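Read through the structure below, which is laid out as C-alpha cells, and then see the notes.
Left out: one protein chain. Kept in place: all the others.
Now for chain A:
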Amino acid sequence: MALHFELVTPAKLVRSEEVHMVIVPGTEGEFGVLEGHAPFMSTIRDGAVQVYKTAGGTPENIEVRGGFAEVGDKGLTVLAEHVEDAA
C-alpha cells in the first residue's frame, strides 16, 4: 500500500520515500497518484506537490517550479528545476 515517491532536482535527490499518495500540479490539472497508477507522464506547472504520508493525514506541501512528473513501474518521479522545501 505504498507508493515510491522521488523528487529530484539538478542539485540533489530531495526525496526518496514510501508514501500513501501524492498530488501533483499537472499542466492540465492536478492529479493524485496512488500505488499501482498506470504509466503516465505530464509536465507540471509551478505549484505545490502535496505528499500524503498516510491515508487521511495532513499533506506536506513542497513548492516546485519547472519540471515534469513520470509515473512508471518504480513509482512516481518528479523532476523539478527548483524546489522550495518547507521542511
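Descriptive notes on the structure:
Operating definition for what follows: a residue touches a chain if its C-beta (ideal position, glycine included) is under 8 Å from a C-beta of that chain, and two chains touch if they have at least 3 such contacts; residues count from 1.
In this text, contacts and distances are computed from a predicted model.
When the listed names "Aspartate carbamoyltransferase", "DNA-binding protein", "Peptide ABC transporter permease" or "ATP synthase gamma chain" are checked against UniProt, the chain not shown comes out as "ATP synthase gamma chain".
Although one chain is not displayed, chain A still touches it through residues 6, 8-13, 26-28, 38-43, 66-68, 70, 72, 77, 79, 81-82.
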